[in-house]
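Reading through the structure tokens given below for one structure.
Missing here is one protein chain; the remaining ones are kept as they sit in the complex.
Entry: chain A
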Amino acid sequence: MEILDYGFMQRALLASLMVGLVAPAVGVFLVQRRLSLLGDGLGHVALTGVAIGVLTSTAPVGTALVAAVLGAVLIELVRARGRTSGDVALAVLFYGGIAGGVVLLSLAPRGQATNLDAYLFGAITTTSAADVAVFAAITVVVLGVVWLLGQRLYAVSDDEEYARAVGLPVLALNVVLAVLVASTVVLSMRVVGLLLISALMIVPSAIAQLLARSFRQTVYLACGIGLVTSVAGTSASYYAGTPSGGTIVLLAIALFLVVTAAVAVREATARRRHQWQAEVHAAHPHEHGEGCGHPAVAHGDHVDYHHDGHLHAPHRTGAGVHYDEHGEHLASAPVAGKAGRP
């Protein structure tokens, strides 16, 4: 493939692969905690770190990591002290972060060309080999911590009060999660940009939530979706000449809309089928019951009635009783004379 002939694209694809995997693995917990925008806020804070790196001629990735982690810990400490003031404190910290970044970057001496856009919207093709190494380390650490502490992070995200009552270290786990978010922000900075990072954490989780039945499934599915959209978006941006961050996020959002629509259609179809059956059976001339003449068939927690080759399940609603089709279950033994579902 032509795209793999260039070193910069190899590095770009590696970076996007790591980001696609890691961002949703952390984002699921933020969605569960209803703190979806924490990543966005820490992205703002990271910008100050970037500016300090540029001013002091150190690697911006390192200084951004330090700034974002400090910001994350500060946020959790503020949140632990009380929610009302916490909300305002978050806003102050976040906007202070982006304002500080912009002002500090403007102070950078001439000749040290700094492209603000590259940090705000991503510049994946500028990823250096050293960046890839740092990203790989961050990826391993973040995924390792999620694997080790995932169940407890879930517990705290799901019901903080219960976790506190039974003695889980709530503050410590919250700080760990915030630091994971901060690390992910810095990892994603080059690929999608600080302003779009949150999208890569949240949108794959939002898609997975529509499809999964369990939390574990949601995590795996979100990581899979993140990985695919991230690599596909980066490739597409190469061919279309568009910025990688925006392309990845638009792709993820398009997938979200498609899945949302598909799920809605599936639910509507199921509802219509149910309604249609109810209408068919509204004209049902008799009510099934004990000794009604139709063989009763045990089916899970209720009893169906065998009627002209199919099974009728009484469905009692406020409006009375109608009969749902429960398909062929003739393998189960008929229970003669057993009463229907109460």
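Basically, a contact is a pair of C-beta atoms (placed from the backbone, for glycine too) under 8 Å apart; a residue touches a chain by one contact, two chains touch by 3 or more; residues count from 1.
By our rule, contacts and distances are computed from a predicted model.
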Original post:
For the chain omitted from this view, which of "HTH-type transcriptional repressor YtrA", "Zinc transport system ATP-binding protein", "Sarcosine oxidase subunit gamma" or "HEAT repeat-containing protein" is its UniProt protein name?
Top reply: "Zinc transport system ATP-binding protein"
**OP:** Identify the residue among A:157, A:229 or A:247 that touches the chain left out of the display.
**Re:** A:157
Subject >> Interface with the undisplayed chain - residues on chain A >> reply: 28, 31-32, 34, 148-149, 151-152, 154-155, 157-159, 161-169, 172, 205, 209, 212-218, 300-301
